[in-house]
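Here the complex is missing a single protein chain, while all its other protein chains stay put.
For reference, chains read A, B and C in written order, and residue numbers begin at 1 within each chain.
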Amino acid sequence: MSAPFILVNLKTYKEGMGNRAHQIATAAQLVSRETGALIGIAPGYIDLHPLCHHFAVPVYAQHVDGCAPGANTGHVTVDAIKLAGAAGSLINHSERRLTLADIESSVRALQSQKLSSVICSNNEMTSAGAAALEPDYVAIEPPELIGSGISVSKANPDIIRRSVSIVQKVNPKVKVLTGAGIQSGECVKIAVDLGTDGVLLASSVVKAVDPVTILRELVSKL
Amino acid sequence: MSAPFILVNLKTYKEGMGNRAHQIATAAQLVSRETGALIGIAPGYIDLHPLCHHFAVPVYAQHVDGCAPGANTGHVTVDAIKLAGAAGSLINHSERRLTLADIESSVRALQSQKLSSVICSNNEMTSAGAAALEPDYVAIEPPELIGSGISVSKANPDIIRRSVSIVQKVNPKVKVLTGAGIQSGECVKIAVDLGTDGVLLASSVVKAVDPVTILRELVSKL
Amino acid sequence: MSAPFILVNLKTYKEGMGNRAHQIATAAQLVSRETGALIGIAPGYIDLHPLCHHFAVPVYAQHVDGCAPGANTGHVTVDAIKLAGAAGSLINHSERRLTLADIESSVRALQSQKLSSVICSNNEMTSAGAAALEPDYVAIEPPELIGSGISVSKANPDIIRRSVSIVQKVNPKVKVLTGAGIQSGECVKIAVDLGTDGVLLASSVVKAVDPVTILRELVSKL
Partner (left out) sequence: MSAPFILVNLKTYKEGMGNRAHQIATAAQLVSRETGALIGIAPGYIDLHPLCHHFAVPVYAQHVDGCAPGANTGHVTVDAIKLAGAAGSLINHSERRLTLADIESSVRALQSQKLSSVICSNNEMTSAGAAALEPDYVAIEPPELIGSGISVSKANPDIIRRSVSIVQKVNPKVKVLTGAGIQSGECVKIAVDLGTDGVLLASSVVKAVDPVTILRELVSKL
């Protein structure tokens, strides 16, 4: 099995933009090198290109539109993020929900450019629906726990277990991430022990005074 | 195997409202009795209650919201269509796309009231995604053929074949309808021969001068 | 000046459907007759037609689509609510926000059928934007107070005053309703004294054990 994937979503936090995004990327690169952990970051679009070019960590878009290049204003195509150097994209985050048709077209567009796709889901059944679209990852995040400070690993291990099981059944090639409230090495370890391939997290890293310390803590029990 | 299901979506056509909706329901009931075919109709909300109470045919809503009763303005809950006497609802029609989370909550809400769910999809992969949500039916409608007068049965039998196959693989209990351009008994026969459980259609019936004639034609080759 | 308008939004509350919607309509009709107040109700679509035909109170849809009759699934056209007997429709309620283009097309479609339009807005600037579209009413509802039990009349009289003033400036023919937390005759009186033409309210009437009592209370200070 490959190393668990720790994907840090910088959202539009003030503490995740510009210089501060560079600082988090620096921390991700450092802790990856120290520990062998696979740590990626998902910055805003403006920071995407510079981070891709200055750091040897996987950089993801937070959202991508599946539409082809053309007459689409305010959209972000897979071509655009590929050109920027992105490794992949989140799709259907709870703060940016898409239609089923748009989720699918985003996955196809990413695959056609050999980029990685992470579909966010909200419960075990939508995890199954997402897995049937053949993304690289499904990231299950119970919406009520996002940003709550309560870890899904501890509050609802059953939803993780059932999501892993149903995703396995629908498509065993699809990996599972878990998110919502992840904030310690113990949360990450529980998530991995429950059968997931990593975690999606945001505020606990982005708002940390020292991103190196929290990233070391997150991978400490692996 | 049960009789194929012919589901007539009245959309918001002028020719599908009020008295005219009653006329189409009358035709559906007549042809069902003559032939043993299972013919349902999906009228607008205003006609839902009267049609449910005056006709012995399955009446579907065109859309339903998965939210619980409460502070939702302009929404239509499963409770409301259940009280009206509906047999079920279309979900995620190409003219009313929903997020993955909303599609799933609508299916769950319908199931909790023992109503039937028909998720519309646009290609074979979204059909797989829809099937993983465990609805009663997935209705595959290539958007470019909807209302085109070109039958999906003839123009793209492969998409039907592949959708039936992938839905079977994801969840063999889910039935498949096909839609888009269906207008003759031959279209319906091809769709059924390709392994689907019926058809979803609209304009060819709603805009027909005589709904009885077209409905008899549609079921004539079964 | 005409009598203030009390518009009761039944939302999708369990206590506002079916028989219970009839009970609230009965109360609205009774209190209107007793007091000369103008009391309207906005039920769900399923109850729209029966309430329009059984009661002599203005019945509003909670939402309407501005599209013409045709190939629109799950939409509710102005034609449909006109046929049902509606007096008008809410547009852009905070629980059913629309694009600027769709708000405008809904107002135009209602006007073309001589039905009344009530655009909901969330602050004084969007009230100005709404007024420029020339609806019959703009209903200003600060979202943070909706369903809060805290009356906008008392918590934020300034937003009402400024909204009345800016709407007057943009288009003096447009009337202003205020909503959010309205629950007593005093709230209604303050709103009217601040220059509005009535109130939009929901839970305080819909969830009342006795709708007659609360409606009498609401109009008691006028």
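The definition used in the following text is that a residue touches a chain if its C-beta (ideal position, glycine included) is under 8 Å from a C-beta of that chain, and two chains touch if they have at least 3 such contacts.
Note that the structure is predicted; figures quoted are calculated from it, not measured.
Of the chains on view, those touched by the hidden chain across the whole complex are A, C. Touch with the chain that is not drawn comes from one residue among C:T126, C:S148 or C:S165, which is C:T126.
Summarising the interface, chain C meets the missing chain with residues 92, 94, 97-104, 107-108, 121-123, 125-126, 128-134, 170. Residues of chain A that touch the chain left out of the display are 9, 11-14, 17-18, 42, 44-46, 48-50, 61-63, 65, 67, 69-77, 79-81, 83-84, 90, 93-96, 146-147, 202-203.
We adopt the following convention: only the chains that are shown with their structure count from here on.
Chain contacts here run in a simple line, from one end chain through to the other with no loop closing. One rotation lays the C-alpha atoms of chain B on chain C, and its angle is 180 degrees to the nearest 5.
Separation between the centroids of chain A and chain B, computed from CA atoms only, is 36 Å.
Here the spacing of chain B and chain C, counted between their Cα centres, is 34 Å.
Not a single residue in chain A touches at least two other chains.
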